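The complex appears here without one of its protein chains, the remainder shown in place.
This part shows chain A:
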Amino acid sequence: MELTYGVINLENKGIIYRVSGPVIAATNIDAKMNELVRVGNEGLFGEVIEIDHDKTIIQVYEDTSLLKPGDEVTTTGMPLSIDLGPGLLGSIYDGVQRPLPKLFEQMGEYIKRGAEAPGIDRKKKWEFFPLKKKGNKINFGEIVGYVNENEHTKHFIMSPPNIQGEIIDIVGQGEYTVEDILCKLDNGAVIKMYQRWPVKVPRPFKDKMIPNAPLVTGKRIIDVFFPLAKGGTAAIPGPFGSGKTVTQQQLAKWSDTKVVVYIGCGERGNEMIDVLTEFPKLVDPVTGGPLMDRTVLIANTSNMPVAAREASIYTGITIAEYYRDMGYDVALMADSTSRWAEAMREISSRLEEMPGEEGYPAYLSSRLSSFYERAGIVVTLGGKIGSVTVIGAVSPPGGDFSEPVVQNTLRITKTFWALDSNLSQKRHFPSINWLDSYSLYYDSLKEWFESKISIDWDRTRAEAMRILQKEAELQEIVQLVGADALPPDQQFLLDVARMLREIFLQQDSYHEVDEFQSLKRQFSLLNAIIRFSRLGNNAIENGVEIDKLLKLESRTEISKVRYRKDFESKIGLINETMSKEFKALLGEQ
């Protein structure tokens, strides 16, 4: 594939034959599949999505009002590509990488069509630090130097994945724009601070590895029960209002990752401005800098053009791969992949394609899997290790998980956080159902937790899960006969399960202490509850009445400790109190 810096095209013109919403058909044009074209007097961007005899079908990334048969269509000779270089971090883009602040400067508060704005600033100067010398051999994707994109991020400048050769000339340290040539190679190729990449083509790497470390999120139910691996994939399906967006934004805030790409795909405008106003004020848990400095936002809200919604997912994942190629851990959130699938459906139905299940095109499944396949932990072309973790929200109609987008997503993703509206209606947050969710990464991460956090990690977790599962069974009996009819040990188990749900699984995303908990704290909290359970069971065996257990000071204390800044010392005290209280109880017997 040819990679160019400017638009060097052999123009080819045709005319519009038909317009139907975001889809147009053109005739008399010689265009390639997936080629970018300009449509009408305003030169609206579009992409060739089908070639059918003499008709070329194009999806247009902007509003098509008043386009008419006979208007001109021009090819560009290039597929839809985006700019990759310094200046991406902290940006907010539309689905085809036009910076929204630039669109505002050009056309005011509303998004009008026909604007052109490069993804990264062509004039801004960056201080370049070379890491190679004249005579060095450069491989595909090898690092030649870096710029400090912000205080905390070295942005490595790499040769594009299809360029290699011997350096015959390289500039010295100094200030350059992204258009300046930094490096000349013996074969005539040049390296600049930025490269362009076609979004639908995955960026190449040397080798894919097996994920072996967790993405630490600070969320108890995720980290302990259903952990996601760095380089892994997760699906978070749920009906409206169940917490997909809040969960994704929380992960964007707290995950221990270098870069976050957040795609608002066909969702609400207010949710994007939320991120934009909040993130600059928040502190990046990894570097201590402003959170916005590690974030790239892609906003294609539900009222923006449908075809650009389709593109936004590709734009986002391409940016994620680019930072991965520098050797960084990147997390990508896509909210919501259902809107992406619906965009495909809408376009496909305008083409009068044979619909598959629920009207979705037959290629739904392959598009979804090729998207999630772009996640992974890899050895980059430049020999570094980097990862892209992908978390996709799914919005099933009627909250029904048997529909095609959820089902096709679950076939590919390895972590499943099932949101449950029964929980969210009770304001149990995060409303991730602990019985339905799963993580296929846990087994390969177990050792990591045992060696880094506690040797008892797995045992304690398993005990907690057993109690929660047993609770679900007992609930059915309680529904029939009432809790009083159960033997004391089972009544006690119900109480412990309740503690697990209310104290451990629930986590307040709006409380400054509770919203993020370190793995060590998560474990001590869980351990204290499980310890209470063990001591309690022993007490019951020895004839202690259950009412006495429920009134213990240590039990009450555990319930509020997660809100405390002095968590460590407090939990120590609670454990001591617990020992004393149980000793006293047994002494009374």
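We adopt the following convention: contacts are C-beta pairs under 8 Å (C-beta built on N, C-alpha and C of every residue); 3 or more make two chains touch, one makes a residue touch a chain; residues count from 1.
Everything that follows uses one rule, which is that contacts and distances are computed from a predicted model.
*Asks:* Per UniProt, what's the omitted chain called: "ATP-binding cassette domain-containing protein", "Carbon monoxide dehydrogenase, large subunit apoprotein", "A-type ATP synthase subunit B" or "Phenylacetate-CoA ligase"?
*Replies:* "A-type ATP synthase subunit B"
*Asks:* For the chain not shown, which residue from A:V48, A:L67 or A:M193 touches it across the whole complex?
*Replies:* A:L67
*Asks:* Taking the entire complex into account, which one of A:M304, A:I317 or A:V390 touches the absent chain?
*Replies:* Counting the whole complex, the residue in contact with the absent chain is A:M304.
*Asks:* Out of A:V37, A:I82, A:L100 or A:I167, point to the residue that touches the absent chain in the complete complex.
*Replies:* Among A:V37, A:I82, A:L100 or A:I167, only A:L100 touches the chain that is not shown.
*Asks:* Which one, A:G359, A:G383, A:G543 or A:G572, makes contact with the chain that was left out?
*Replies:* Here the residue in touch with the unshown chain is A:G359.
*Asks:* Hey, which chain A residues sit against the chain that's not shown?
*Replies:* 17-21, 25, 64-70, 92, 100-101, 103-104, 108-112, 239-241, 264, 266, 268-270, 272-274, 276-277, 299, 301-304, 306, 339, 342, 345-346, 349, 355, 358-359, 395, 397-400, 421, 425-427, 478-485, 502, 510, 556, 559-560, 563
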